[in-house]
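Right, I'll just put the structure down here and ask away after.
With one protein chain removed, the remaining protein chains of the complex are shown where they sit.
Labels run A, B, C, D and E following the written order; every chain starts at residue 1.
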Amino acid sequence: MCDTIINIVNIVGKEVVRTVIGLVGVFIVVLGNAIMLTWTERKVAGHIQRRIGPKEVGPFGLLQSFADSVKLLGKELLTPANVEKPLYFLAPTLIFVPVLVTFVVIPFDGFLQVKDINTGILVILAFSSLTVLSILIGGWGSDNKYSLIGAVRSVAQNIAYEIPLLLALLPVILMANSFSLRDIAEAQRGAWFVVYQPIAFLIFFVASVAETNRTPFDLPEAESELVAGFHTEYSGMRFSLFFLAEYTNMFIVSAIAVTFFLGGYQGPILPGVVWFFIKTYLLVFVLLWFRWTFPRVRFDQLLNFSWKILIPVSFLNLLVTGGILKL
Amino acid sequence: MGKRSFHLETKDPIIKFAVLDKILDLARANSLWPITFGLACCAIEMMCASMARFDIARFGAEVFRPSPRQADLMIVSGTVTKKMAPILVTLYEQMPSPKWVIAMGNCAISGGPFVFEGQYNLVEGVDLLVPVDIYVPGCPPRPEGLLEGLMKLEEKITGTRRFPVPEPKW
Amino acid sequence: MIFADIIFVIIILITLGGALMTVLSGSIIYALMGLVTTMFGVAGLYIYLNAPFLAMMQILIYVGAISVLITFAIMLIGPLYKKPKEWSYPLKFILAAVVALFSFFVFAKVILKTQWTVLSKPFAISTKDIGRLLFDRLTFPFELISLVIVVAIIGAVMLSLYSRGEK
Amino acid sequence: MTGIGLYNSLNVYLFIGLALLACGILGVVYRRTLISMLISIELIMNGAGLNLVAFNRFVAPESAYGMAFTLFIMGIAAAEAAIALAIIILILRRYRHVEGAKLKEMKD
Amino acid sequence: MRVVADIIKGAYSLIVGMGVTIRAFFSPVVTCQYPRETVNISPRFRSHTKLVGDPENPDRTKCIVCGMCERNCPSHSIKKVEGEKKEGEKKKTATSYILDFTTCSQCGICVESCPVDALEFSDDYNPVGLKREDFHYDLVKEYEKRKKAV
Partner (left out) sequence: MTMTNRVIEEFKAEFKSVDITEAPYEKQGYHLSIEARTGNLLNIIDFLDKREFYIIDLFCVDYQDYLELVYFFNTHRELCRIKVTLKLDPVKPVAPTISNTYTIARWYEREVHEFFGVYFEGHPNLTYLFLHEEIGHYPLRKQHVPVPDGDKKLLNSFRPHEEENSFFINLGPQHPSTHGVLRVVLKMDGEYLISAEPVLGYLHRMHEKMAENKSYMQFLPNPARMDYPGALLFNLAYVEAVEKLCGIEVPERAKYIRTITCELNRIASHLLWLGAFPADLGALTPFMYAFDDRENILDILEDVTGSRLTYCYFRFGGLYNDINEETFIDATKRFIERMRERLVMYDKLITGNVIFINRVKNIGILEQGQAKKYGFSGPVIRSTGIPFDMRKVDPYAAYGSIDFEIPTGHIGDNMDRYMVRMKEIEISLNIIEEGIKRLPSGPFKTEKVPKKLKPPKGDIYNAVESTRGETGVYIVSDESDTPYRMRWRVPSYSNLMTFPHLSRGVLIADAIATLGSYDIVVPEIDR
């Protein structure tokens, strides 16, 4: 008996144990971040609109998100009659896979990383496409026209904005000469890449706002047009998974932007992980700030903006970077 | 006055987890997400309650969900006509339980000033359609009335009132 | 390494199960889901073949681009074809199954007959090597492929423009 | 305790690729709508790519030709999907259906 | 060149908008935290009506049971205005005055039409209840309750 356990540990190996512990940590970070962010969002929205925001539930309303999540957990699991059940059930689960996977490769600090994969950024980009797929099948499976339109919008938007997103990351990959996120963060010991690549940073940031479906690019869930967009028919737990994924995605794109352009965990005096979170949350705050300031763009304007401005500019940027580096 | 077709019943569950139930009740009472469902004049006062001056967000109830599937609370703010009644009932049924209803304004409570002999298009009180938990009278009620209704609902869910009672005025 | 074996078998099952789902399911959207499952399975196999870069590209291109594109097309086709009749008459199925099984057995025979010269050298090809190869020896095919893609994009755009104009 | 090392045998990969090919053929022949035919073709492509990488890994471990060509296959597959879908939508607009067997006109 | 100028102009307008919101973010809130503090409500605020006490005889209200308000009410909210003539008094004394607040529209016609100014608007700005019968007020009884409280 004892033998087998030791055997198993041996077989499993240190690496796996480390990964499992890391995954648990990631899970905690994801949940904590989402709870924190929902509270921040409501509080920031409140103060931008000159009101208080959540206040009465817990000190400063800090327990508000807990109350919400407990309530959502305790809600009746309601499945509408006409939905395509397998798709309808699969979508909220599927949207959570990329979220978890992505956290594995993000370097929170020089040593604080679940696993450094040498194709790190590819992992993130590859799995982030699952988000689109899950929105698609969620919208499709809901058997609701608003959901369907939301889903179709989401796909068109994601296809359009994935390209400038990638093209904006490529110059940095060229400069750092690596796909690994830690290498990229390490390469910015001297100066942040945002200094060399301000245009790429702007393009990436705009594209990532679109990728996370935030205002001014929140067309898939445009409230005034499509009720609640692709998750119109979702309730309780399943809805909260979408909710959670949205807020985690916000964190992820900010974390990537920080790692790629703002020096990652680099920073004086304070430990790296603190710097990392400070920078990330500052970017998240800008995302929130955007949301509570701007109106929503129209669908064709959104696509035009990507195809006519972002993609050519990012191509140009890539060309110039490549030329300067190699000549 | 028509006859009520709904009676509020409270069934005790067979197994009870006292602490868990209490936590759940507390969470539910403090995170009442209303559905964006404005009918008439009172809808403006409902909006006022969620705006900067009165800020319903302090109680965590500012998350107005446009989809009934994600809402817990239906604030019936305005006159319910016979043409609207089936839609209101559908929306109520689409909300996942536990769910609550606040009848805001006199129209929602009893038809209000629009009741007269020979009327042909009015539902005289939304409690003839769906079970109502809290009644907030007024034409329209002040936003404070709605906030007070929200607190009364919290009291109804958890059994205790957390907030001070403002001085009554007559 | 029994664990590696178990996971490997699971991946094989995922791959084949996805493939079967693709061809046998009754509606397109499930077929597509099957395809996505298969792609993930194949990506897993690539990892077992020491090609993580390929695995990621597999997911990025097949899942992120192609399957999304196909889903998009299905949605454009719209509610009309939400549940098209996929099962045609059984004779055709039998015919198709015979063709498929026949090709399977022929190739199986070929595989089993051939003596592959398996070299048991450690496989250590990194992303860099692929890149070198692509831009060194295979430059021409690479450019050709890019040309094909550009032509395809232009063609697709032209086709859709044509169909819009017709309306 | 060591495993049987199933993943170290070339034939396993070849058979998986073969199974994908068979499934693909089955789909192409018997599926009715053009889109599902396209999906089946993607299956075949996947099988081919798997074969190439497996040969690369076991037969020629020092080069990267197999992998490079798999990348080419992916590129081709993407181009093919784009074109095919455009055609399918065109067909839909014109004939109001996407069933391959009914497309008689094209043969003329 | 025009495109570039447009982009720059557009970006500038967005930044100006963000400036507005961030200034609001750091400026004080305007919220009145209702159960803990209350808004100053105008003395003219119209809630439901109340009966005014007779300054000569605090035991009775000014109401003389003439029925004007009952007749003039647009939505027939005032029901059962009854009274009796006590000995030694010239006017009738109200014994019951039932107001169905749930149909009231707070128009003030009853207050206006009262010949002896016995009606006034109360300041009860936040009534809530668990059933609709909670708002069938008997204004005479309410008057007595108020008198006791004072």
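To be clear about the criterion, a contact is a pair of C-beta atoms (placed from the backbone, for glycine too) under 8 Å apart; a residue touches a chain by one contact, two chains touch by 3 or more.
Here the structure is a predicted model, which means the values were calculated and not measured.
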(message) So one chain is hidden, and I want to know which residue out of E:V52, E:C66 or E:C107 touches that hidden chain in the complete assembly.
(response) E:C107
(message) Using the document's definition of touch, tell me which of A:K85, A:R189 or A:R298 contacts the absent chain.
(response) A:R298
(message) Can you tell me which of A:A34, A:V227 or A:V253 touches the chain that was removed from the display?
(response) A:V227
(message) Give me the chain E residues in contact with the hidden chain, please.
(response) 9-11, 13-14, 16-17, 19-21, 24, 30, 41-42, 44-46, 72-74, 105-109, 112-113, 121
(message) Considering the whole complex, not just the chains shown, which residues of chain A touch the missing one?
(response) 45, 48-51, 145-146, 149, 153, 215-216, 218, 222-225, 227, 292-301
(request) Would you write out the residues of chain B that touch the absent chain, in ascending order? (result) 35-41, 43-45, 47-48, 51-53, 66, 68, 78-79, 81-84, 87, 91, 113-114, 116-122, 139-140, 142
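Assume only the chains that are shown with their structure count from here on.
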(message) Return the chains shared as contacts by chain A and chain C, ordered by label.
(response) none
(message) Strictly by the touch rule at the top, which chains does chain C share as contacts with chain E?
(response) A
(request) Using the touch rule from the top, point out the two chains with the most contacting C-beta pairs. (result) C-D
(request) Would you kindly say which chain has the C-alpha centre located farthest from the C-alpha centre of chain B? (result) D
(message) Quick check: how many Å separate the C-alpha centres of chain D and chain E?
(response) 74
(message) Suppose each chain is reduced to the average of its Cα coordinates; what separation in Å results between chain A and chain D?
(response) 32
(request) Express in whole angstrom the distance between the two chain centres, defined as the mean CA positions of chain A and chain B. (result) 36
(message) Two-or-more-chain contact residues of chain E, please, as numbers and ranges.
(response) 29-31, 33
(message) Quick check on chain B: which residues sit in contact with 2+ other chains?
(response) 52-53, 55, 58, 163
(message) Which residues of chain C touch chain D once you look at their complex with the stated criterion?
(response) 1-6, 8-9, 12, 15-16, 19-20, 22-23, 28, 31-32, 35, 38-39, 42, 45-46, 48-51, 53-54, 57-58, 61-62, 65-66, 69-70, 72-74, 76-77, 81, 84-86, 88, 92-93, 95-97, 99-101, 103-104, 107-108, 111-112, 116-119, 121-125, 129-130, 133-134, 138, 141-142, 145-146, 148-149, 151-153, 155-157, 159-160, 162-163, 166-167
(request) Name, in rising order, each residue of chain A that touches chain E in their complex. (result) 44, 46-52, 55, 289-290, 292-294, 309
(request) Write out the stretch or stretches of chain C touching chain A in their complex. (result) 1-3, 29-30, 33, 36, 52-53, 56-57, 59-60, 63-65, 67-69, 71-72, 75-76, 126-127
